[in-house]
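These notes concern the structure reproduced below.
Heads up, one of the protein chains got dropped from this complex, but the rest are sitting where they should.
Now for chain A:
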Amino acid sequence: MQETIVQSTDDEFDVLIVGSGVTGGWAAKEFCEAGFKTLLIERGRLVEHRKDYPTEGKGPWEYPTRTVAENLLVDQTQAIQKQCYAFNDTSKHFFGNDRDLPYSTEPGTSFSWIRANQLGGKSLLWARQTFRLSDYDLSANAKDGLGIDWPIRYQDLAPWYDYVEKFAGISAAQNNLPQLPDSIAQPAFELTKPELDFQASLAEHFPDKPMVVGRCAHLTEPSKIQLELGRVTCQARSECYRGCSFGAYFSTQSATLPAAARTGNLHIAPNSVVHSLIYDDAKQRVTGVRVVDNDNLSQREYRGKIVFLCASTLGSTQVLLNSTSKRFPNGLANSSGVLGRYLMDHNYNAWASARIPGYEDEYYRGRRPTGIYIPNSHFEPSRYHKAFKRGYAIAGGATRGSWQGMSKQDGFGSDFKQRLTQAGPWQIWMGAQGEMLPRADNQVSLHPNKKDKWGIPQLHFNCQWSDNELNMMQHAAETMHKMLETAGFESIRSQATTAPPGLAIHEIGTARMGNDPKQSVLNKYNQAHDVPNLFVTDGASFCSSGVVNPTLTFMALTARAAHYAIDQVKSGRL
């Protein structure tokens, strides 16, 4: 590695970046490549690509509990984190320790806050599904009046989607759908035979619900730039959550960090928990950050000319809320009073499954890192259902069953044993990914007296689904049921559930963009209205959730904001 590890320093950096996940990594790459002396501040430990993936390549039999995490450990330290689908004995070291990361929830509400505090953050654990927002998404608030208008449109983001996709490497097909703009892509993953036939059935019977193959940040035909960074083709191992030494999926470690490091401009301050930002009332600028050491709790400061907050949606908002001054008694850049409000997640509370008869001679090879995807069909007001506003996408896939599904069948002996070694019937599973409306009542605030071990006030959550989200999930479950029925599948099951927000791990909003400084925290370049050298480029900036997985948009917004800041500095305006 060519980066410089920093602990205490009096240097003033050209830019301080708080957080090293997807957005922090992108900001670091862009500033380093522009020649800025960059300090990437990470609250957790260093994780070195390849070297620090200790569970990669291990067979389940090497774990006494065969990769199931132990009760005692989970109950005491990771009871919240274990709710994440990616949590098990092979990945638990990349998740936070609940004991160190307390938060409270308003009585009658619940929120699952999944944490990944190490170099690379959640870029090591994300599910890697990557879709562009459309102009329908970015104009939805303006059209139906639910939430303030986004200050940007698709044409503002499109070149930056192009830019980040070429570097990150996206596997996708070209589908030419108005509600799901195409990506600059490497070859798509293949669909299985039953999926292809289901696709044809949907095209015939549900013409407004076309099925496409999922798009994901996995390399299928790496470009020169990716090969230069040591990234190669996805092997379809499905060990992603352990870290990937092939660099086949996009992470800070595989992609943005090595690109930033090779410029010689990258400095990293690990184990540095940002307490608050330092605001100079006279200069009306942020001048640095106050840090508490992750391990020994000592305090230090880092100074910089520009601050990029990339600490995750809720992490960034927590830092702003805790950065008070004479001018900003309720949190930095919060003259509008909306900081902390309009928290959103995606709603995954509907699913359906079925058995697919036939195809006994069909199989596949590998563990595909994406699935089938049915974009939102309710993407503009004229297409809204009468029971709810906005809409949902559907994701899923068809695979053959295995011993895992047959282990409770009747029978004993060699016949039973033999049966379990064979692939079972084809089965299909689908889940909804619903939009959550931006509502002022859905809010995080600082707890008035509870603090964490670094002396930082805890976040207090008050976030709930509204009837709109609940009605949408009922409709989604019924719709998916009909789709499976029409396709001639069997043993169809479907359900709408009411799990609380948080577990889509798509938390967004709480420091939203907008044209009006009285109603928003950030302008159209993710720059604080109140503090010109402060930018927030993670999910906190979102004005609405849309239905697509947000990470690709995090990347595009970050790269766009970084280039705006770089241009402003170069032209002497910042």
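Rule of thumb we're sticking to: contacts are C-beta pairs under 8 Å (C-beta built on N, C-alpha and C of every residue); 3 or more make two chains touch, one makes a residue touch a chain; residues count from 1.
In this text, contacts and distances are computed from a predicted model.
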(message) There's a gap in the complex where one chain should be. From "Aspartate carbamoyltransferase", "ABC transporter permease subunit", "Gluconate 2-dehydrogenase subunit 3 family protein" or "Glycine cleavage system H protein", what does UniProt name that chain?
(response) "Gluconate 2-dehydrogenase subunit 3 family protein"
(request) Using the definition of touch stated at the top, determine which of A:G120, A:P222 or A:G396 touches the missing chain. (result) A:P222
(request) Based on the whole complex, identify which of A:R115, A:K305 or A:R400 touches the chain you can't see. (result) A:R400
(request) Considering the whole complex rather than only what is displayed, give the residues of chain A touching the chain that is not shown. (result) 50, 57-72, 88, 90, 189-193, 195-196, 220-224, 227, 230, 232-239, 241, 245-246, 360-369, 399-400, 402-404, 407-408, 410-414, 416-417, 420-424
